[in-house]
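Every protein chain but one is kept in place in this view of the complex.
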């Protein structure tokens, strides 16, 4: 029962098959092959953005840093939340790729409101050469705490940014889970909501390692290509990146996988509700769960071999009723049996 | 008959098998899995360097930039040849990752001599705060023109560098082809010859996309890890990088593939010798061939569907006897039939 | 009555005289002249640090960025307060010179406590390659709100930093005013309190434009020189930077100027106390004053031609009793008459 993250599981069979199929004969390198062309078109089709700049990289950190760099001058600041992946988990990749831009933290935790954003932008003295200058806004959907922005919230935030002349980037490491949870299309959760660029994640939802940088302004494509190459992110055998994305998007595999992942999380949530002392820090909305459970419950789970994120205290010592924070993330590959076993352990 | 490059062919069956085998169950992310550990140990074993810092990335450009960055201050210059991949083909990745270091060109084309290097180092006024400061030396084996440094040449160059207090990096995009051509071990062609760090290429010789950064000073490992993450090159599902390397190294697959690639090139060279007007710019030593052939020959080859690099003039127009430069690179997957067909076309 | 800042006044006569005296004959450029050597030795004497690395630059932003860069890796964060000059007023110079380091904000406003700092350091997961890594601590004395750290507070903060293996930088734009206010020596307010590097300001206290970077570890001198040159901060006619510093330090001119500046501020404070509705946001400690006064008072002051920083509301419209925040900074050149006139206006 490994529920620590959605990057610990295997790749989707459709993705592995596509990879195998791609391993045929000789093709042009560096993305000038048919598979790459087809995969880029497929992404454009999924996003209903026939002109969008689309390029593939292997990691979400690269996707975030490259897309943000296309919108940010070194003297500008990127507005993001205190728990944003770019702030917490990327070892200064955004600062590196922008040449020394800054991150300005907006909101309390994983989400910001239009009011928060307005205030943060207003706090920077405009036209003051001494101050950090306003740069793009970076949002995460699904957020780092497993929450969602509604399409209306995304639109409202984009409006605030655009009124200030700022671009909006979406960290979509769990983009698919968000689309399923909101029951919307990729276009609705991106450019139709005012998003200017998306890091379209695929690794967490069933690929080996591929993300698409999608910038809706096609003018940005050449700069994006140069930044990708300069960053060492252009694959010589690019077909193997593209094939993953193709297998991921064909026949709706990406949505099916996310549907399964979200359903797995829902099943886990339902079960945990009945565990005495279970308290969700927020209503789980996609495939990520944060809940507090008594230490005794965690001790049973660990004894039973369950693996997940545990915070706010030592497992072994302390009062058995003391609540400890748990993070569980479900991917498509978790089985109902595993989930039920997890719940059974928790109930004791 | 695609002989344009050794990054256009398929991956080795052993590599694809390893990838499939790795696609089982849940493992820890970000390289904290067993497959990664085993693969790193396997690289250390191959290099007879049990303590070496070993990390995996997906591209040669990343491997070069990250390893060089560990040895270079922004005010230093990297000594390399005018045809070095880092100079010609990496869109300033070395400058980017070093924070603004410079490349100083040594030698005429793809190789430098100890005398060239001594002169280049001496040309920088030592202790002059206005000048570029001497930094590491970067050599390429097999060179960009398909030539080899002998072990003695590598040692002599390393000695010059070390006497000046400089480190030596080896761009080993075709490291395996070099080992086979020299009939030596990985250790002999690296630390035993004075090399301090190697970009150990695997992509061109049968992987989908993986290279190992090997720095023989274990003290550098943490910095390398930080630079890799900051560059966006740490895979969340690192097992899929590591599995490729494992399949590549197990049962000597890497040496067998390179042996085949070099043999393919030798067969091609032997055949081309009999083509009237064929002139090798230099005696081919590994799996890369540069030769001049009359335009008429190239026209026949193209008419027959041969694909390879062509330089020094238009194919269609001009005197049929005028020599045009051809670059052919063989990987393991080229068949004898394809080579013979190529030669037959050339002979006409 | 210009009390807006201490960088609006003229230079000290002793400094202008030294500049004139330096304008004689031909001397070696780029700091290899006698005046520079003498001035560097004089700084070392004042700081009782005969081995310290000492170099001159023309601006405080350069001094801060260069000294911090000598202590900071690009993947590290600099701990400073939310009101630190490096955070608010330097347009990302620290990020630029460090190659993409980050600033982590500690404390509420202009000061941090050892507990604040301990918590901020502890909040960074040590040895986590995904996270920002702990870097140096940067303190400001006199702070941006005109407050002081006691020598004990400086020592306590340095101890926390050093226990975590971190260096401590002091932004000393108003170093002299701090020394006078604390009645201590330059050494006591720096290395004797655990400070590793000081931006020793002179511009605000009577020079045209010169600051000394003082790093107490002499090993850092060459790196500092390289960074200064690479930043374009090495003067060809360095004697003119050095002469200012010499005139500033000789015969204690620097301490006399700061004594006068602090006395001017004290006289202003004493006078303002009697103004009805005057409220100091904090007890002024050096040469900078923050006070709230009724709008009507500000209107009288402006009508009388007083110039100073005004915040928290429009001058013209609003209730006459509503308090508005004022910032006054005194340099050595403000006369008692000007101060008394200011007070008279305020009293109305």
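In order of appearance the chains are A, B and C, and numbering begins at 1 in each one.
Here, contacts are C-beta pairs under 8 Å (C-beta built on N, C-alpha and C of every residue); 3 or more make two chains touch, one makes a residue touch a chain.
Keep in mind that what you see is a predicted model, and the values were worked out from it rather than measured.
Only one of A:48, A:159, A:225 or A:256 touches the absent chain when the whole complex is considered: A:225. Of C:49, C:65 or C:180, it is C:65 that touches the chain left out of the display. Only one residue from C:5, C:113 or C:341 touches the chain missing from this view: C:5. Within the complete assembly, residues 2, 4-5, 7-11, 16, 19-20, 23-29, 57-66, 90-93, 96-97, 203-204, 208-209, 226, 229-237, 240-241, 307, 333 of chain C touch the chain that is not shown. Touching the omitted chain from chain B are residues 74-75, 88-92, 95-96, 98-103, 129-133.
Residues of chain A that touch the chain left out of the display are 30, 73-75, 99-100, 129-130, 133, 225-227, 229-230, 234.
As a working rule, only the chains that are shown with their structure count from here on.
Put simply, the C-alpha centre of chain B and that of chain C have 52 angstrom between them. Our note on geometry: chain A versus chain B, Cα centroid distance of 34 Å, whole angstroms.
Centre to centre, using the average C-alpha position, chain A and chain C are separated by 43 Å. Those residues of chain B in touch with two or more other chains are numbered 226, 229-230, 234.
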